[in-house]
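With one protein chain removed, the remaining protein chains of the complex are shown where they sit.
Labels run A and B following the written order; every chain starts at residue 1.
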Amino acid sequence: MSTTPYKLPIVPMIKKQSYLSLYRKGARIDGRDLETPRNVRIETGVIEKAEGSAIARLGNTQVIAGVKIDVGSPFRDTPDQGVLTVHAEFVPLASPLFEPGPPDENAVELARVVDRSLREVGAVDLSSLAIRPGEKVWMLWVDLYILDHDGNLFDASMLAAMAALLDARLPEYEELESGEIMVDKSRKGEPLKIDHRVVTVTIAKVDEYLIVDPTLDEETIADAKIVVAVDEEKRIVGAQKTGGSGMTREEILKAVDIAGKASEVYFKALNEAISKG
Amino acid sequence: MSMLSRLTGKRVEPGDVVGVIEEYQPGPGTYVDDGVIRASVMGVVVVNESSRVVEVRPHKSLRTPRRCTSALGVVTSVRHDLVVASLIGEVSLKPHPRFMGEYSGIFDGAIPIQLISEEYVKDIYEYYRVGDIVVAKIVSSSNPYTLSTKGPQYGVIYGLCSKCGGLLVSESNKTVKCQSCGSVEPRKASIIQPTRLPLSRLRYSIWRR
Partner (left out) sequence: MTVKHAGLRLIDEKGLRHDGRRPDELRPVAMRVGVLSNADGSALFEIGKTKVLAAVYGPREPPQRHTMLPDRAVLRVRYHMAPFSTMDRKSPAPSRREIELSKVIREALEPVVIAELYPRTAIDVFVEVLQADGGTRTAGVTAASLALADAGIPMKGLVAGVAVGKVDGVIVLDVDELEDSAGEADLPIAAAPDIGLITLFQLNGVLSRQELEEAVEMGLSAIRRLVDMEKETLRSSVTVMPGE
């Protein structure tokens, strides 16, 4: 069951007025223009025990992604493909609003949007993850851990997930005579076969303004958001409107155009982190 | 000169010794353990030689609502005999109104009908509405805090226009006016200039549970 958010913002309107008067001039409270994301910092290999990991910082927002790789059985309908699972945890240290407990609808939505953005375009070549097709495949777990919430968890999570997947190495393994697969996680082998790099660009609608990479304050006053997944060729590889208001056709098309441009900033940070890592 | 007065200005961490009870009185930011006065917060030691009090001025002051101080709050419900508000932070009224900082969390407070105004309150809805940002005096020492808005400084700083959703600011002590559509609504308004309390600086206490 999904309920209208009842944790009501208490001083949003006052802030909204001052934010709107800045938007009118094409400016924002942190000095950005409307279409530029915050400072992006990505670091890979931050968790040695994970097969791949990265921390992405978008302004004050911090998300860690860890990739764990195990051997498992494939799904019956895709016997020769590995399994990719994305999971998000909103741990309570990240925000005074997060409570301990199983993932709520926001955490599930976040994980599923990231999952689809990777899956639909075939970012990870899942057929390269078959060890013995039909029997044994690699299972990839991408765990997103929100550490500090200052808005736009989608873009930060997607950057962390993508960087962690690019950082990941399959563990070495041996096939025993019994057919069992013995995995040695202390020995890191081949990188994953990543066919496409994908980022998401989140655009918030506040009155008639469309703003890229909203902070938590901006998300609070926003009517709705649209998350647009973009690959390096600027193809649209996924999208999701989120938030309890509608957007016009023109707004959605404009948002898609803005996303293409803003994605360059994310790809630059991502590619730099990967070449450094 | 005693050894302790040389402690003034010294940086200390919780647990550090700042004095003994034979010589000094424990002040704020300290506690006594087995006759020894120790720091309970990180901060700087201040020894007052005339009153013989040793205290630690904290580097990060933790703010919770205190009796006889003023609080900034948001009205979360209005009942026939009571206004309930979420308290966000402390306001100092002297020498001029100033936002002192946010509390370490959001605390509940209530203005009973008899403490809303000096005059007799017949209809509580003529005084407060949900969403109003108010300055109130804390008159009890534990939560849920009892609040009073008797006095010209206390009352609504901002409200939301019931017609257009615009910002209401005080026009007289009994009315607020919408800055967008010009509509006037009755309120227990404060004489404090809204610009004295820049709410856009609030860190994260922008929600209520």
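Heads up, the rule we're going with is that a residue touches a chain if its C-beta (ideal position, glycine included) is under 8 Å from a C-beta of that chain, and two chains touch if they have at least 3 such contacts.
Keep in mind that this is a model prediction, so the values were computed, not measured.
Note that the absent chain touches A, B when the full complex is taken as a whole. Contact with the chain that does not appear here is found for just one residue of A:D143, A:E218, A:D231 or A:E251, A:D143. Across B:P58, B:G151 or B:P186, the single residue that touches the chain missing here is B:P58. Against the chain not displayed here, chain B makes contact via residues 11, 13-16, 29, 31, 33, 38, 40-44, 57-62, 64, 103-108, 142-143, 204, 209. The set of chain A residues touching the chain not shown comprises 47-50, 53, 60, 62, 64, 66-68, 70, 87, 89, 91-96, 99-100, 102, 141, 143, 145, 147-150, 185.
Throughout what follows, only the chains that are shown with their structure count from here on.
The centroid of the Cα atoms in chain A and the matching centroid in chain B are 39 Å apart.
Those residues of chain B that touch chain A in the complex are listed here as 74, 76, 86, 88, 105, 131, 133, 158, 160, 165, 167, 199-200, 202, 204-209. Here chain A touches chain B in the complex through residues 7-15, 17-18, 29, 95-97, 216-217, 220, going by the rule given at the top.
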